[in-house]
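Let's look at chain A:
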Amino acid sequence: MSNEININVLVGEMAEAIQVHCTDRGYDKPLMIGIKRGGAWVAKELHQSLKLSDPLGELNIAFYRDDFSTLGLHPEVSPSNLPYDVSDQHIILVDDVLYTGRTIRAAMNEIFDYGRPASITLAVLIDRCERDLPIQADIIGKTITLNEGEHVKLLGPEPLTLSFTGTEK
Partner candidate 1 sequence: MMRIHIKEGHLIDPANKLDAKQDLYIADGKIVGIKKKPQGFESDVQIDAKDKLVLPGLIDLCARLREPGFEHKGTILTESLAASSSGITSICCPPDTDPIIDTPAVVEFINQRSRDAGLTNIYPLGALTQGLKSEQLSEMYLLKQAGCIGVSNALSPIDNAEVLRRSFEYAHSCELTVFLYAEDKALKNNGTAHEGAISTRLGLPAIPESAETVAISRALLLAEQTGVRLHFCRLSSARSVSLIKAAQEQGLPITADVAICNLHLTDMDIADYNSDCHLQPPLRSERDRAGLITGINDGAITAVCSDHQPHDVDAKAAPFSLTEPGASTIELLLPLMMHLVNRKELKREKAISLLTSQPANILNIDKGSLETGKDADICIFDTEADNSVNKTNLLSAGKNTPFLNWELQGAVTHTLLNGKVVFDRSKPD
Partner candidate 2 sequence: MTGNSIQLDKNGNLKHFLSTEGLSQSLLQKILDHAESFASVGERHVKKVPLLRGKTIANLFFEPSTRTRTTFELAAKRLSADILNLNISTSATSKGETLSDTLHTLEAMHCDMFVVRHANSGAAHYIATQVAPHISVINAGDGRHAHPTQAMLDMFTIRRHKKDFTKLKVAIVGDILHSRVARSEIHALNTLGVLETRIIAPHTLIPKGVEELGVHVYHDMDAGLEGVDIVMMLRLQKERMRGALLPSEQEFFQRYGLTSERLAIAKPDAIVMHPGPINRGVEIDSSVADSERSVILQQVSHGIAVRMAIMAMTMGRSADDIGETE
């Protein structure tokens, strides 16, 4: 299945869609934030092709996860890095796979602890079309459906590939 998906093509399409989305809404100089780790890799590609002037931000949502009490402190230890004030800015939040929506909730909570943005646009490479929370992406690279027990994961940073596990064929 992974062979059927060309990530470079998807990223190119997403960049175009983001451009259109921002122009339509009059977002001048939006700030891009990637969720570590996969989302940050995708965001880096998008950030380059959109030639955004402000540096790329990175979020480590380990401190905002809602599974802390059952899974413990996440081993990912590199800190969040938002090298600007997010207040009153238009944010493009990027993640690799949108699944339950819990990661996005955590990321939005964290962004609000840095300041009050004017808007947040969500861009994801893959949308699994299943949610625990009422969260939708504005820009989607590709929509896929997986059976229960199957997982998709972005491997990177160089090259970016998708790995499917739990697939029984």
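How these were chosen: all candidates are chains of the complex that A comes from, given by their letters.
Keep this in mind: a residue touches a chain if its C-beta (ideal position, glycine included) is under 8 Å from a C-beta of that chain, and two chains touch if they have at least 3 such contacts; residues count from 1.
The structure displayed is predicted, hence computed values, not measured ones.
Of 1 or 2, just one candidate touches chain A in this complex, namely 2. Residues of chain A that touch candidate 2 in their complex: 60, 62-64, 68-73, 77-81, 85, 87, 109-110, 112-115.
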